[in-house]
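Here the complex is missing a single protein chain, while all its other protein chains stay put.
Chain lettering (A, B and C) follows the sequence in which the chains are written, and residue indices restart at 1 in each chain.
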Amino acid sequence: MIKVGIVGATGYTGVELLRFLVLHPAVELRVLTSRAEAGVPVAALYPNLRKYVDLAFTAPSAEQLNACDAVFFATPNGTAMTMAPALLDAGVKVIDLSADFRLKDVKVWEHWYRMTHACPELLQEAVYGLCEVNREAIKGARLLANPGCYPTAVQLGFLPLLRAGVIDAASLIADCKSGVSGAGRKAELGLLHGEVNESFKAYAIGGHRHLPEIKQGLDLVSTTPVGLTFMPHMVPMIRGIQASLYARLTDTRVDLQQLFEDSYRGEAFVDVLPAGQSPETRSVRGSNHCQLAVCRPQGGDTVVVFAVEDNLVKGAAGQAIQNLNLMFGLPETTGLNVIAALP
Amino acid sequence: MIKVGIVGATGYTGVELLRFLVLHPAVELRVLTSRAEAGVPVAALYPNLRKYVDLAFTAPSAEQLNACDAVFFATPNGTAMTMAPALLDAGVKVIDLSADFRLKDVKVWEHWYRMTHACPELLQEAVYGLCEVNREAIKGARLLANPGCYPTAVQLGFLPLLRAGVIDAASLIADCKSGVSGAGRKAELGLLHGEVNESFKAYAIGGHRHLPEIKQGLDLVSTTPVGLTFMPHMVPMIRGIQASLYARLTDTRVDLQQLFEDSYRGEAFVDVLPAGQSPETRSVRGSNHCQLAVCRPQGGDTVVVFAVEDNLVKGAAGQAIQNLNLMFGLPETTGLNVIAALP
Amino acid sequence: MIKVGIVGATGYTGVELLRFLVLHPAVELRVLTSRAEAGVPVAALYPNLRKYVDLAFTAPSAEQLNACDAVFFATPNGTAMTMAPALLDAGVKVIDLSADFRLKDVKVWEHWYRMTHACPELLQEAVYGLCEVNREAIKGARLLANPGCYPTAVQLGFLPLLRAGVIDAASLIADCKSGVSGAGRKAELGLLHGEVNESFKAYAIGGHRHLPEIKQGLDLVSTTPVGLTFMPHMVPMIRGIQASLYARLTDTRVDLQQLFEDSYRGEAFVDVLPAGQSPETRSVRGSNHCQLAVCRPQGGDTVVVFAVEDNLVKGAAGQAIQNLNLMFGLPETTGLNVIAALP
Partner (left out) sequence: MIKVGIVGATGYTGVELLRFLVLHPAVELRVLTSRAEAGVPVAALYPNLRKYVDLAFTAPSAEQLNACDAVFFATPNGTAMTMAPALLDAGVKVIDLSADFRLKDVKVWEHWYRMTHACPELLQEAVYGLCEVNREAIKGARLLANPGCYPTAVQLGFLPLLRAGVIDAASLIADCKSGVSGAGRKAELGLLHGEVNESFKAYAIGGHRHLPEIKQGLDLVSTTPVGLTFMPHMVPMIRGIQASLYARLTDTRVDLQQLFEDSYRGEAFVDVLPAGQSPETRSVRGSNHCQLAVCRPQGGDTVVVFAVEDNLVKGAAGQAIQNLNLMFGLPETTGLNVIAALP
């Protein structure tokens, strides 16, 4: 059994990790840390876990965490980078669901996250955990940077086109929509039900932190510099990300449907819908699947890719467990065999 | 493997049956019937089942259904009663999620359902599948009447009090609230998002068909005649039932918390919250659990019981599978190990 | 023109006051106070008021408030009682939307609100502003205690029955459901969209502060002591209160429909639906109307009354303006001629 700890287990990605890990056949949950809730039984905070979890939250303890085989960080940005080095020294594998290790360029990171990075020397070693792209590197990773929710959907959608070299990389547009849980479990006015329900808006229009992460991933495969307009919107629902991705085709003879099906053939968690269908976020709610579709409106030279995922699962906790499976030599789907409940 | 068929698999309880059955380790899905969707792949109608179900819907065929070990009916009222006799004759066990076999008194049934019953002779044999109450009878059942959604919650809430004889059975009040999926997947104006979202109301105020079903169940354990006011309300959400149950205590010395904990000790799917807590429907969304709580406001002589369940799971498909497990000698929780996704 | 000020204008009842007052033909808005938002234009915080309000919020100033003819308090409990005496001395009429002046018995108030009352000597003078009940007293009021949201609906529903003496006052049950805005605009985890959407629960099960307010109002008209179980629930919607009120009839010959229609004949804002209909909260969303219906399920001896209102309008800001109209000799409907937008 893999002995697992979670640092910062009280947020939305934390409770999602728990939902999957308590039924994961190869995992033994050892320690769930939360300074604020130390001593509180997990099931008191999250009654959905009654009958499944007997543990209580504890204050972070190096001794307990060092005794784990793997530690997940479901913490705000800036925490994992202060604790990861010691854990790695103790031989613990680290899976960071925050943004601390996602960017390779420390200057870009510090610009967007407005902090000094605590261990820039680890940025190059950290493996970016977009499983369908980095599978082999992930298998050998000690330090895993789990991708952001938007970056997962946007990269999975654009990569086949960029790899095939059939679009103008200079003017990509990603119009993305997310449920409110993407902002986390924070007592902020802007996240109140009364503020977000029955309304829709773009947000972070001055620039969202996932922009450099997406751009870094796309630049890796593009032969020409990527120019990306990334615009996030908030949907009055709890879970789900939908991305509508627009690009100008430089080659209109390509069979787009074939290209996408070939790109993801054999993937357990990425699925290309038949031509003409549009994916809905509910079809993947609570599950680790990403569904894609591609079309060319009115047969013009604009290609549109649609991607949906559950921001808390494939966009966070689920992909983190997919990474855990890869890092420990397990079948990639272990513990992730959950079907979206519809309706 | 238990060979299973579903008649009427395209509705909300049908797709829920599928969600659980495709991962059930002892079940082999053989036939999913739908006249309207015959020939359509299941995953085309329900994209959440892509990668999990390869079957297509078929028109009902006696031959195919007779070859099953068990057949679920997820049909409108009035269908199961026409097909069940032949299936039983063929040695197939029948689990009916509709109301055809729930009431013992055919006159009461015909009054509320406004049809002539097709096989009243089977009403006495049919076993009412409220697992926590009828477990032994269910194990031997050929014909299983799966309880209604409201009746499951209301009976589980009132039964400990009636069995203990500590309330006035003559004036019970069940103020119940349900998500919209309880009305099924029907193209009706009253179920449109535009008609039900951001609104709340009581409905069926002239009398709801679950009233006689609840009353029948409560009368079985009450030493005095049950008088029940049952009032259903529609909540602008998809899933979930919450029942607030009110009764006048005839014995105010009883330890209500203890009574409830004793009543459901050892149950896998019924859970009594600690005193002072109020159950939320989201804690059991998508799972087969029912959570209960009991309190005595201001220490008066009114007792209030709260019950929550997912109307499509413990109130329909989940309990049906729990019954299947009992009928086939499997552990009761087989295939039902699903945790509510929160938030 | 009536010169009007609002203290604490940034909350949900504050912005609702503004929505009505800026179009009120006899009102001139003079001062909107908010310590936290002093200097911020109202329309920056509430873009729905762009083109309608040019004012900015200001820190509270005795001089400015004393120059008003009427001051509304849309503040948390405990603020109005510290400022009202000076305003009254300055000849300003005070309309308090908080709970500071709603209860006559200071001990009961201090028990439920867990504060020492700052001016108990004003409690007897304060007029309880349930317009349809206290109209004449309101016309002469200097200090107006605007009713709570639940108490408005529950009292309007129970009063005809209690006045007619046809129910057992000792065992009333009020099962009430409210949209989330009833909790105000506060940065609390429990009010996040992620916490309340797609879920339903009872809350404050240990006792809600509106209980003594309702009981005080019912006791005034009942010839026997009122025993009330009041249970609030949270609905995943923004606005609206629905109350299902249960009582045992002591006289089953009374024509309930006639009783209710007679009770509210001629009222502009209270409306009794035809027999057999159930009111929906959306029919009064954004408007100052309360809709009622009454029925006797299965012709038994339990009467059920349904009441709906918009908690922020008839349950707060709208009724406060109705009171302003009465206090200043205007037609009661002035400035309140708003129809619910449906759907």
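Simple rule for what comes next: a contact is a pair of C-beta atoms (placed from the backbone, for glycine too) under 8 Å apart; a residue touches a chain by one contact, two chains touch by 3 or more.
The shown structure was predicted, so the numbers you read here are calculated from the model rather than taken from an experiment.
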Option from B:Leu87, B:Leu162, B:Cys176 or B:Met237 whose C-beta touches the chain left out: B:Met237
Residue of B:Leu130, B:Ile167 or B:Val180 in touch with the missing chain, whole complex considered: B:Val180
Touching the absent chain when the full complex is considered, from A:Ala67, A:Val106, A:Ile173 or A:Leu220: A:Ile173
Interface with the unshown chain - residue positions in subunit B: 12, 180-181, 185-189, 191-198, 236-238
Contact set of subunit C toward the excluded chain (per top definition): 12, 15-16, 19, 22-23, 46-52, 181, 185, 197-198, 238-239, 268, 271, 273, 277, 279-280, 282-287, 289, 291, 337-343
Interface with the unshown chain - residue positions in subunit A: 171, 173, 175, 177, 179, 194-195, 197-203, 205-207, 211, 227, 229-231, 233, 235-240, 242, 244, 246, 248, 276, 278-282, 285, 293, 295, 297-298, 300, 302, 304, 306, 308, 343
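To be clear about the criterion, only the chains that are shown with their structure count from here on.
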Chain occupying the middle, per Cα centroid: B
Inter-centroid spacing, subunit B versus subunit A (mean Cα positions, whole Å): 36
Junction residues of subunit A, two or more chains touched: 12, 181, 185, 197-198, 238
